[in-house]
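Pasting in a structure now, in structure tokens, and then I'll have a few things to ask.
The complex is shown incomplete by one protein chain, all other protein chains being positioned as in the whole.
Let's turn to chain A:
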Amino acid sequence: MAARRNIPVGLLFILCSLTFLIATNTHETTSTSEHPDKAVNLPEKSTETGGQTTEQPAVEERQWEPTEFQEETVNDAAAEKQDATPPETTTTSAGAHPKDDFQEELVIRPLQSGDVYASFQFRTLWETDFMKGNKVSHYRLFPKSLGQVISKFSVRELHISFTQGYWRTMQWGQPFMPSPPGAELWVWFQDSVTDVDGTWKELTNVLSGIFCASLNFIDSTNTVQPSASFKPLGIGNVTDHRFLRYATLPREIVCTENLTPWKKLLPCGSKAGLAVLMKSEKLFHSSFHSQAVHIRPVCQDSECTTTSWELRQTLNVVFDLHTSGQGKREWSLFKMFSRTLTEACPLASSSKIYIDITDNPQGEQFELTPATHLLSQAVVLGDRRTFSVYDLTEANTFGSMRSLNLLIRWKSSEGDMLRPLLHAERYVAGYGLQTGEIHTLMYNYHPFRSFPILLLDSVPWYLRLYIHTLTVTSKGKDNKPSYIHYQPSKDRVRPHLLEMLVQLPPNSVTEVTVQFERALLKWTEYTPDPNHGFYVGSSVISALVPSMVAMDTNNTKERPLFSSFFPCKEESSYFVRIYTEPLLVNLPTPDFSMPYNVICLTCTVVAVGYGSLYNLLTRSFQIEEPNPRLAKRIANVIRRLRGVPPLA
């Protein structure tokens, strides 16, 4: 947490003043939404004024944001003035500018373990071109702070995530947006960038300020260039991994100060729409919390003549309502977020809530109120899911209460979760502080199909990996990886990078082991709590997993017979990225309290060596003549003065 020190002071000040301003402006709104009982009784008129007040600060926020980067964009002063035109023109011109588009979405999936998974996604699309070097100065929905970052650092794709807690794949299934514990950042730069490392260093420092995170601790010792695992997710087929940088900070602690700047990037802030639900004391009182920002160029149309920028902000939370609810299995929006929804974000073109009711087709498992007739089916992560849809842009969603508080009450706790086909775990074996062994276990639960996976390991330099000890075994047999990319570490410069393409046989466990040696560091290189241990970032496993839908071979009841002989190609497999646990490894430590003693003692030993040799080299052997006594010497002096021969 000490990392937060180097947030620019000015930014902090602006943040404080901004939150103060918002707080004073929206006092009314927060009070209405904090007390749903009151909100129920409120007449229609007050809700409308509430809506207006939520619009205004949102606009004001958009005006305020550019000032954060004033030092960077002196030329943009004119544009900012344009931006600062009266709020009503901006809001009314929302329909006149088809160039950008904002969508918000919340998916709630009751998990089999009794937890509830809530996944927010906010998507801002902007039809503009940063790539050709033209200066973009007019920002509407797209946050200016990020837009400037993209254009200044020639970023083609940026993916950043902050996660607190570890996603338990075996209990919760696959997440929609996987992320490793701590902070993760990967960026594709445009091929016009010459000094990629320098740009990356600057970018991490700027992002550190924007997200109030310790991203400035990303340096060459934890940055790698994966050759295969991280391909661009947007358009463009540049795959030269010189322009890719990937770094994780497994020790990063995610908290409110990261959430606030993240919420500020939303067009409506946290004033209206789904973002109203994001109260930090609830979001961080959860088993898993992950927030992310993904920026990438996407096609505007099917011919891909124009490109636009997509900003996807996601927030995934897993609430443990089972233990906090005194054994009663029910949840509601209010119980989860201590808020209810009253409206969509006025700037959003679409605002929807999806509730996963796949396990509950007839309503025998749980009861969902208020009921909706809108249903949607989608193939998510290779599995056909059914969702109840609530469209917040329609007034009748909110009913007569003018507020939406979804509620699910379980009737029975039966049913089993679809086991994920791919699962991985990792641990350190061995004892003592000299050597160790990293074990990575990858489970393929598919009954009859094998599939390849890409394993990426980035290990800090102070765990010296011995690649000749690498073994890959599945079902007790040696499983030779078909592709290995290994970059050995350089002390204090760069980490180890190990990428492998491994074929996982059906229904098997594949174990990857590699031995390492623990280095003794300089005493200044240890963290303030050295005996806590050092973190090693998660392994990343990227795979094309055969789809559940395709697995279902006797699926003839839905489809006609002539269509179902060959498995449908686009549904046959789906991309999954899973992260293993980060490792905590202890290193041998020197005694931190005695640098002076060590310097003194070692120098003494060297001096003993030097002294004894010097003694023998410079002196010669002589016969020791006994020294006359003092009295004798004095007597001799006196005798010499007297002119008498001295005593012998």
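Here is the rule we go by: a contact is a pair of C-beta atoms (placed from the backbone, for glycine too) under 8 Å apart; a residue touches a chain by one contact, two chains touch by 3 or more; residues count from 1.
Going forward, contacts and distances are computed from a predicted model.
> If you look up the hidden chain in UniProt, what protein name do you find among "Phosphatidylinositol glycan anchor biosynthesis, class U", "GH19520", "Ras-related protein Rab-1" or "Ribosomal RNA-processing protein 42"?
Of "Phosphatidylinositol glycan anchor biosynthesis, class U", "GH19520", "Ras-related protein Rab-1" or "Ribosomal RNA-processing protein 42", the absent chain's UniProt record names it "Phosphatidylinositol glycan anchor biosynthesis, class U".
> So which of A:Asp195, A:Glu330, A:Glu364 or A:Asp491 would be touching the chain we can't see?
Considering the complete complex, A:Asp491 is the one touching the chain left out.
> Touching the left-out chain: which of A:Leu374, A:Ile467 or A:Val637?
Checking each option in A:Leu374, A:Ile467 or A:Val637, the one touching the absent chain turns out to be A:Ile467.
> Using the touch definition up top, pick the residue from A:Thr306, A:Thr527 or A:Thr589 that touches the left-out chain.
A:Thr589
> Using the touch rule from the top, list residues of chain A that touch the missing partner.
431-435, 461, 464, 466-468, 484, 486-492, 496, 517, 519-524, 588-591, 594-595, 598-599, 601-602, 605-606, 608-610, 612-626
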